[in-house]
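Just one protein chain is left out here, and the rest sit where they should.
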Amino acid sequence: MIAESMYQELILEHYKHPQGRGLRDPYDAEVHHVNPTCGDEITMRVKLGDGGKVEDVSYDGQGCSISQAAASVLYELTEGSTVDETLAVVEEFTRLMQSRGQIEGDEEVLGDAVAFAGVSKYPARVKCALLAWMAYKDAVMRSSK
Amino acid sequence: MIAESMYQELILEHYKHPQGRGLRDPYDAEVHHVNPTCGDEITMRVKLGDGGKVEDVSYDGQGCSISQAAASVLYELTEGSTVDETLAVVEEFTRLMQSRGQIEGDEEVLGDAVAFAGVSKYPARVKCALLAWMAYKDAVMRSSK
Amino acid sequence: MTTGFDAERIRKDFPVLSRELPGGRPLVYLDSANSAQKPTRVVEAMREHMAMHYSNVGRAMHALGAESTEAYEAARDKIAAFVGAPSREEIVFTKNASEALNLVAYSFGNRTNDDPRFRMGPGDEIVISEMEHHSNIVPWQMLAQRTGATLRWFGVTDEGRLDLGNLEELVNERTKIVSIVHQSNVLGTVNPVERVLARVRQVGALMMLDASQSVPHQAVDVAALGVDFLAFTGHKVVGPSGVGVLWGRGELLDAMPPFLGGGEMIEAVWMDRSTYAPAPHKFEAGTPPIVEAVGLGAAVDYLSEIGLDAVARHERELTAYALEALADVPGLKVVGPRDLDMRGGTVSFTLEGIHPHDVGQILDDEFGVAVRVGHHCARPLHLRFGIPATTRASFYLYTVPAEIDALVRGLHHVRKVFA
Partner (left out) sequence: MTTGFDAERIRKDFPVLSRELPGGRPLVYLDSANSAQKPTRVVEAMREHMAMHYSNVGRAMHALGAESTEAYEAARDKIAAFVGAPSREEIVFTKNASEALNLVAYSFGNRTNDDPRFRMGPGDEIVISEMEHHSNIVPWQMLAQRTGATLRWFGVTDEGRLDLGNLEELVNERTKIVSIVHQSNVLGTVNPVERVLARVRQVGALMMLDASQSVPHQAVDVAALGVDFLAFTGHKVVGPSGVGVLWGRGELLDAMPPFLGGGEMIEAVWMDRSTYAPAPHKFEAGTPPIVEAVGLGAAVDYLSEIGLDAVARHERELTAYALEALADVPGLKVVGPRDLDMRGGTVSFTLEGIHPHDVGQILDDEFGVAVRVGHHCARPLHLRFGIPATTRASFYLYTVPAEIDALVRGLHHVRKVFA
């Protein structure tokens, strides 16, 4: 009965009811990331505004509950934030995912994303959780605002 | 003390005092055979006469005591024989060598060559013993008389 | 259900099958198409060889060298007999099936070789199929790219069978080689070698079989099959990792250029040129997988004693049982033949609305059921069916019906989690 730590209710909720899903215009950059080992895919668009604001993050993709829920959680976290704020969260999330279950993650920084802590114990699934987040980081880099 | 069965006095004698060594003219065919795994080499010339007689077998080579003694013993066996007679001996010798120590060899047919019986227990050395004999067979084939 | 085959006794030969996984889960190993477990006999043969008889082969003339060489070459004899090779010299040890497939692919279009059968350039065609494992796709893609030849492929029908509708057009005078899988690692489909081969012979091409999934599960006889090359891999026939086998017709192996250069594959070396040893050594550069070949020899001994026909019968009964039991899981769709005709004990499926990764994870975490999820190194086949991934359960001689029951129970639970 190990799975309970991974399939948190919150993750299943986001998976069943994804927030902000669907590709929207306008956008500054669009990226397409694939997890080749499992076939999970995500297309992500980012629209940045003045003062480093994130105006919209829209996405579409397919994959497992972890990869899809991670995109949904990411969407919520970016709403109304600045690029700098969100990149700090991405950094903490990456650290958590690569911790192999050794750290709990800073809930202050991560918000809902802390629910993914259990995933970090499964090396094969870490990439699923990171897919959307890495795509987001990439898209932000390409939006040269 | 296994070696005694391999380094028979007769083999050492032929090695120290090889018979018929040196390349001579005339000849019908010359072949050069190499044992690539150990570098043993032999050059062999055959001169056939009327009525299937073997007129001369001359050779030069380098290698271990087994390969060199085998050439010397072969030379003696071919002296004054016919091609058919010698090929029968080659066949019996090959059979003996490939027997992995399971047969003793027919002394009637083999003459001195029966001294190599012990070599057949050493797969790595069988090729040494056969080098000159295979070269001889090859040379005879090429002497289209 | 009983299979009339003492799988329970066989399970005792595989220590891992009685292992408890962390969290007290039992192990239900349904991933043998990925890699098989190893019987004690194989493990012990390797241990004993490494601990007491090991030395390099071929080149060493001392007592240990003789013991090791004899054990290694005896393994070649065993493999030759196991697959019905006309000659032991036709058995080449590689590191896995992938190397065997690459070895043959690299034999084509080598400008140092002028045998017309192995020429490859613009206008020449290579034929594979849409149900191939990546290891029987990528080597040929790379060959086509290097030489300018054209890569073509058989399609797959909705039922998961090889589509031979365009056989005559696809395999034609331009075709140099056809390389297809004997048994699909996803669909379980066993392909009709004879029909394809007849056409290959008509056009004078060569034919290779990727037998990675057939050699473990049915008696394979290369002479009876009549193809030119056949590859399989040690770890799927209850043998160790690190060893695979290429069988090739002697006259073709003779005509091919060497692939890897180095020690043991030469006849004589000068600084500027070399001559090569006859096959199989020509293709075995460097120190071979000695201990692994010994293990593989023990593996085929083990399988031969049980009998491949008995194994095949057992798997057939398991497959029938599984297909029926899975049909009861709502939303489950088998990808591949749903009947037992020309199919092996590998069953892939989708579960409506639930990603295979989630299926596999929950099966493993909560029930200790080990299945494989993903595209199983056959992404084009999944593209063909318009799905990114499947869940695959695969059976072997040590599989028992209770394990299929555990799988089905697990799947019902998975559906509940994602309801």
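Every chain is named by a letter (A, B and C) in the order it is written, and numbering of its residues begins at 1.
FYI, a residue touches a chain if its C-beta (ideal position, glycine included) is under 8 Å from a C-beta of that chain, and two chains touch if they have at least 3 such contacts.
Not measured: the values here are computed from a predicted model.
Engineer: What are the shown chains in contact with the chain that isn't displayed?
Structural biologist: Per the touch rule above, the missing chain touches A, B, C.
Engineer: Of the residues C:Ala74, C:Ala219, C:Ala255 or C:Val269, which one touches the chain left out of the display?
Structural biologist: Of the candidates C:Ala74, C:Ala219, C:Ala255 or C:Val269, C:Val269 is in touch with the missing chain.
Engineer: Given that one chain is not shown, which residue among C:Met120, C:Ile137 or C:Val178 touches it?
Structural biologist: Of these options, the touching residue for the absent chain is C:Ile137.
Engineer: Out of C:Glu99, C:Glu125, C:Asp228 or C:Glu317, which touches the unshown chain?
Structural biologist: Per the contact definition at the top, the residue touching the missing chain is C:Glu99.
Engineer: Looking at C:Lys12, C:Arg47 or C:Arg201, which makes contact with the chain not pictured?
Structural biologist: The single option touching the absent chain is C:Arg47.
Engineer: At which residues does chain B meet the chain that is not included here?
Structural biologist: 1-3, 6-7, 12, 15-16, 37-41, 62-66, 122, 125, 128
Engineer: Which parts of chain A face the unshown chain closely enough to count as touching?
Structural biologist: Against the left-out chain, chain A lists 34, 36-37, 122-125.
Engineer: Need a quick check: the contact residues on chain C for the chain that isn't drawn.
Structural biologist: Where chain C meets the chain not shown: residues 15-16, 19, 21-22, 25, 27, 29, 31, 34-35, 37-38, 40, 42-43, 46-47, 50-56, 59-65, 95-99, 101-102, 105, 110-112, 130, 133-139, 141-142, 145-146, 151, 153, 233, 235, 240-244, 258, 260-266, 268-274, 285-292, 357, 360-361, 363-364, 368-374, 376-377, 379-380, 383.
Everything below uses one rule, namely that only the chains that are shown with their structure count from here on.
Engineer: How are the chains arranged in terms of who touches whom: line, ring, star, complete or other?
Structural biologist: Drawn as a graph, the chains make an open path, so a line.
Engineer: Between B-C and A-C, name the chain pair that shares the greater number of C-beta pairs in contact.
Structural biologist: Greater number of contacting C-beta pairs: A-C.
Engineer: Where the CA atoms of chain A average out and where those of chain B average out, how many Å apart are those spots?
Structural biologist: Whole-Å distance between the two chain centres: 79.
Engineer: Indicate the whole-number Å distance between the mean C-alpha point of chain B and the mean C-alpha point of chain C.
Structural biologist: Each chain reduced to its C-alpha mean, chain B and chain C end up 46 Å apart.
Engineer: So what's the Cα centroid distance for chain A and chain C, whole Å?
Structural biologist: Those two chain centres are 38 Å apart.
Engineer: Spell out, as numbers or ranges, the residues of chain C touching 2 or more other chains.
Structural biologist: none
Engineer: Could you pull out the residues of chain B that touch at least 2 other chains?
Structural biologist: Residues: none.
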